[in-house]
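Of the protein chains in this complex, all but one are displayed in their positions.
Chain lettering (A, B and C) follows the sequence in which the chains are written, and residue indices restart at 1 in each chain.
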Amino acid sequence: MKILSEFRKSFFISLWFMFLTFPILVIRVNTIEKIVEWRWRNMAFIGIGSFLLSFVWRYLLASKERVRKRAEAGEGEEVKPISQRVLDEPWVYRPALVAVGLFALAFPFLFSSYQTNIMTTALMYVMLGLGLNIVVGLAGLLDLGYVAFYAVGAYSYALLNYHFGLGFWAVLPVGALIGAFFGILLGFPVLRLRGDYLAIVTLGFGEIIRLILENWNEFSFGPSGIANIPRPGLFGLKLSLHEATVYLYFLMVALCLFTIFVVNRLRDSRIGRAWIALREDEVACQAMGIDKTKTKLTAFALGATWAGMVGVIFAAKTTFINPASFTFLESAMILSIVVLGGMGSIVGVILGALILILSPEYLRAFSAYRMLLFGMTMVLMMVFRPQGIVTNVRRIYKYRERETDGKPLQA
Amino acid sequence: MDYFLELLLGGLTRGSIYALIALGYTMVYGIIELINFAHGEIYMIGAFTALIAASVLTMSGMTGLSVLVLATVVAVLYASAYGFTVEKIAYKPLRQAPRLSPLISAIGMSIFLQNYVLLAQTSDFLPFPNLIPALPFMEPYSQLMGSTELVIVLTTAVATVVLTLFIKFTKIGKAMRATAQDRSMAMLTGVNVNRVISNTFIIGSALAAIGGVLIASHVGRINFYIGFIAGIKAFTAAVLGGIGSIPGAVLGGLVLGWTESFATGYVSSDYEDVFAFCLLVLILIFRPAGLLGRSTAQKV
Amino acid sequence: MDSVLNVNGMTMDFGGLRALQAVDLRVRQGEIVALIGPNGAGKTTFFNCVCGIYEPTRGDIFISPPAGRRRRINGVKINEATELGLARTFQNIRLFPNMTVLENVMIGRHCRAKAGVLGAILRGGSTRREEQEIVDRSYEILVRIGLADQVDDLAKNLPYGAQRRLEIARAMATEPFLLLLDEPAAGMNPRETEELEQLIIRIRDEERISILMIEHDMKIVMSISDRIFVLDYGEKIAEGTAAQIRENPVVIKAYLGEDVNA
Partner (left out) sequence: MKQVSFLTVFLALFGAVCLTVVPSGSPFAADTIKLGVAGAHTGDLASYGLPTVKAAELVVKEVNAKGGILGKQIELLVEDDVCKPEVATNTAMKLVSQKVNVVIGHICSGATKAALGIYKDAKIIVISPSATNPDLTQSGQYPNFYRTIASDDAQARLEVDFAIGRLKVKKIAVLHDKGDYGKGLAEYAKKFIEESKKATVVLFEGITPGAVDYSAVVQKIKRNGAEAVIYGGYHPEASLIVSQMRKKNMKTLFISDDGVKDDTFIKVAGKYAEGVYATGPKDVSKNPPAVAANETHKKAYGSDPGAFFLNGYAAAQAILAAIQKAGSTDYAAIGKALQTESVETPLGRIKFDKRGDAIGVGFSMYQVRKGVYGEVK
C-alpha cells in the first residue's frame, strides 16, 4: 500500500515537472522566421527523470530527518562520513598524503604543459577557496564580493608593472597588502551589518570595483584591459613557455602549502576560535569578552589578503586582464567551492576546488553545463549536506591533569 | 525645467519597474527573512513564457488585447508555479538551517535557473513584441511618457494598493502577518505556516510575471540574463526602502529610479550603477533597517 | 565601601515604554544577591544594562573590582564589560553548539590572552605557552565544575543541566569578580538544582566571586542568597534578607498567585 502511494506521489511530481518545464524546454519559437519548434523528447526525459529522482529526493530527505531526530534525542553520536573516517585513520592518510605529494611533484613531468596549466588554475582556486573559507567558513560572514579583492590584486600587479616596471616578486606581497587594505577599508563600515545585509553590501562593493575599473580609463585602461603583463621571473633568466608554466605550477604548489599551513594554524588559534564562536553565537561571543568588530575585520582582511595575492598570480598567469574577468559569477564560483568542500574544512575546500575546476575541463561534455552544475551543487549541498563533503572536525586538545585544590566541586 | 520634468518621469518609470519586482523580494523577506535571490529569475521566466505564449498565439492568428491577456495569464501561471516549486525544493528543507544556508541555496537556484533557460532556449536576445496597445489619449504627451510607461507606473501603483489591502484585510493576508511576526506562535494559533509561505511565493512570483510582461514590452528584448540585473536592482530597491515593508519597496524603487535618472541626467551615466550601489551601501550603514523598515532589537 | 556593583537610579526606556524605573542595587564583595520578580518585571533588562547590551537611559552603574579602582561603566561595550570582570550567563542557554565543551570554556579565556594573527601563524614559544595555559586553565575549571568527562563532546550534545553548568564554567573562565546568572536553575530537576546550589556557594567561597542572579525557583533563592531585590513593573518594590522578603506584604501582593513560601 505504502509503495503504491509512493509511486502515486512520484507520478504526480513527474507530471508537475513536465507541466513546469513545458514552455521552456519543449517549445522554442524562432521569432525571426516565425517557426515554432516542438521538442517533445525533452518532456519525456523530464518526466522519467523527475519520476526517478523524486524517489531519491524523498529518501535522502527522510534519512536526513532521521539523523536530525537522533541528534535531538540526545544520542548525538552521529556517524562520521566515510571521508571523515578515512581522514582520521593515520594508516590511511599518511600514505595518501605521501602519494598526493609525489603526484604533485611529478605532475608537470608526467603531463603536457596544458595539463600543468589547468592544474595551476585549479590550485589558484584552491587558494581563493581557502581564503574565502576564512571569511565564510570560519567567521560565518557571507562575502559575495570576494572577487573585488581578487581584481584589486590583479590590477595592482598590472598597473605597478606598467607604470613602475615592478616585477612579480616585488608585487606579490604588495598585492597582498593592498588586498588587505581594501578588505579593511570596505569591511570597516559594513561589518556591523547582519548576515544577509552584509552579503548584499559586499556584492555591491564587488560591482562597484568592477564598474570603476570599466569606466576609469585613465586609471585602469577601461574594458580593453591591460595586455603583455610579464610572467613571474626566475632570477632574470629567460624561460620558455613550458618552463614558465612548470615554474608557475610549482610556485602555486608552494603557495598552496603556505596557505594551508597558515589557515590551519589560524583555525586552531585564539583568533580562529574567536571566529568560530562568532559564527556560532554573536551575543554570547561578545559576552565572552571578544571584540566583534575587530574579530570580524581580521577575518575579512585576511580573506582579502589571499584574494589579493592570487590576483597578482592571476595577472601574471594570463598576462592579460580586463574587468570582464571579475564578475559576480566568479564570486559565486569561489563560494560554491567553499560550500561544496565544507565550510571551515581545509581538505574539503581543496577537494571542492579540484572537483569544480577540473571536472569541466576534463569532462568536456560538461563544459556547457558548467554553471548549471555549479548552481545545482550549491542547492543540493545546502539541502542535503550543509557541512560539505568533508566535515570540519573540532580539534581535540592535549591537556595536563593538574592538581585542583581539593576534590572537584561536583562529587 | 522640463528637462528636470522629463528626468523625473523617466525616473518614475524606472522606479516603478524596480518597485514592481521589489514587491516580491520584500514579501518573501517579510515572511521568512530570506533574500530570495532567484526572484529575478522568476521574473525572467515570466517574460520568457509570455513571449513564447504570445508568439504561438500570434502565429495562430490571434491579435490585439487578447494576446496580451492570454500571454499575461500564462506568464503569471507559470511564474507562480516556478516560485512555488523553487520554494519547495531549495528553501523548505532549510527552515531550521542556519541563516546563510538558504541564502546560498537561493544564489545557487538563481544561477541554475539562468543557465536552464540559457541552455533550453537561447543565449541571444529575443525581440519581445510590445503587447501593450498604444493609448490614443497619450499621443500629445508622448514627448514626456509613452503609453507603455504609463501602464507600468499605473500597474505598480495598483499592485501596491491591492497588495497592501490584501495583507491587511484578507484571511491569507492576516495569516501572513502573523507568520511574519512570530512563526511558531502563528503555528500554535492554527496557521498553516507552510501554506502561508507557499502563498507568499506564489503571489510574489505572480507580480514578478506581470512585471516581466510589462517591462519586456517596454524594453523590447529579453534574454536569460535580464533577471539577474533587474533582480539586483530590485533587491537594492527593497533594501533601500526597508526590506519587509511593502510601501518601503515602492519608495525604495522610486528613490533608486530617480537617483539613477538624475545621476545620468546631471552627472553621467558612466557611473549610474556605482551611484545606485553607493546609495545602497550608505543607507545600510547609516540606516540598516532601510528608509521605512523597523529595526528589530536583538533579543537576549 | 566594599560594594563591587553599585547601581543608582537606573532607568531604561524603550521608545515610549519604560522598562526600568530608577532602580538602585548593590552587591557587596562575596555576596550572593538574588533579583526576583514576576515575569516582565525587567530583571533581564537590568542584566542587559549592567553588562553593556543596552545603555541605560538614566542613572549610573559603578563597579569597584577588588583588584581595580572604582569606575562608571554606563554604555561600555559588552566585551569591555567582560574584560572589566563582569561575566554572565543567559536565560536561554547560549553556548557555541558546534564547539567542544573544552573549547567553549577556552573562548572564555579569550579576553585574558593576547596572541594575535602573527603570533598564531608563527606559533612562537610565548604563544604556545599561552595556548597551553588556556587549555590547562579551562580543563581545570571543567574539572571543578564537574564536566571533566565530557571535555571533548560537542556542547550541543550535553544534557540540559550540564549545558547550564558549562555556561557557568565558560563565564568563570573570564575571571570575573562578579558573576551574573540569568535563571541558572530554569528547567532543572530537583537533584540538578541541589547540585547547582552547592556549585554557586562554592564558586563564591572558593573563587571569591560575588554573585548576582535572577531566579524564579524560590527555594534556591531563599536558601542561598544573602540579600534579595524584588522588581515589579520595572520598579524595585523590596530589598532585604530572605526572611524579610518572605514577610514583606508588598512582595506577596506582587506575587499574588505565585507561591512565595515554596
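Just so we're on the same page, contacts are C-beta pairs under 8 Å (C-beta built on N, C-alpha and C of every residue); 3 or more make two chains touch, one makes a residue touch a chain.
Just so we're clear, the structure is a prediction, and the values are computed from it rather than from any experiment.
A.B. asks: As a test of the contact rule: which chains in view would the missing one touch?
C.D. replies: Output: missing chain touches A, B.
A.B. asks: Looking at the whole complex, which of A:15, A:97, A:185 or A:241 touches the chain that is not displayed?
C.D. replies: With A:15, A:97, A:185 or A:241 as choices, the missing chain is touched by A:241.
A.B. asks: Touching the absent chain in the whole complex: find that residue among A:44, A:185 or A:227.
C.D. replies: A:227
A.B. asks: Could you pull out which residues of subunit A are in touch with the chain that's been left out?
C.D. replies: Counting only subunit A, the missing chain is touched by 31-32, 59-60, 63-64, 67, 78-79, 81-83, 111-115, 117-118, 121, 214-215, 217, 222-225, 227-228, 240-241, 245, 314, 317-322, 324-325, 351, 354-355, 358-359, 361-363, 367-368, 384-385, 389.
A.B. asks: Tell me where the left-out chain touches subunit B, residue by residue.
C.D. replies: 3, 6-7, 9-11, 13-14, 17, 118, 123-125, 127-128, 142-143, 146, 215, 218-221, 223-226, 229-230, 233, 260-262, 264-265, 268-270, 272-273
What we mean here is this: only the chains that are shown with their structure count from here on.
A.B. asks: How many angstrom lie between the centres of subunit B and subunit C, each centre taken as the mean Cα position?
C.D. replies: 48
A.B. asks: When the C-alpha atoms of subunit A and subunit B are each averaged to a single point, how far apart are the two points in Å?
C.D. replies: Averaging C-alpha atoms per chain gives centres 29 Å apart.
A.B. asks: At what distance in angstrom does the C-alpha mean of subunit C lie from that of subunit A?
C.D. replies: So the centre of subunit A lies 40 Å away from the centre of subunit C.
A.B. asks: Considering subunit C alone, which of its residues make contact with at least two other chains?
C.D. replies: Residue numbers touching two or more other chains: 53, 90.
A.B. asks: If I count partner chains per residue in subunit B, which residues reach a count of at least 2?
C.D. replies: Expected reply: 298, 300.
A.B. asks: Provide the residue numbers of subunit A that touch subunit B in the complex, in ascending order.
C.D. replies: That would be residues 16, 19-21, 23-25, 27-29, 31-32, 34, 36, 42, 61, 64, 68, 136, 140, 142, 144, 189-190, 192-197, 199-201, 203-205, 207-208, 211-212, 215, 283, 328-329, 332, 335-336, 339, 368-369, 371-372, 374-379, 382-383, 386 of subunit A.
A.B. asks: Show me the residue ranges of subunit C that touch subunit A in the complex, using the header's touch definition.
C.D. replies: Residue list for subunit C touching subunit A: 51, 53, 77-79, 82-83, 87-88, 90, 94-100, 102-103, 106-108, 110-113, 115-117, 119-121, 123, 127, 130-132, 134-136, 138-140, 143-146, 148, 151-154, 156-157, 159, 165, 170, 174, 195, 198-199, 202-203, 206.
A.B. asks: Taking the touch rule as given, give the residues of subunit B at its contact with subunit A in the complex, in rising order.
C.D. replies: My answer: residues 33-35, 45, 48-49, 51-53, 55-56, 59, 74, 78, 81-82, 85, 89-90, 93-94, 96-105, 107-117, 119-122, 126-127, 228, 232, 235-236, 239, 270-271, 273-274, 277-278, 280-281, 284-285, 288, 298, 300.
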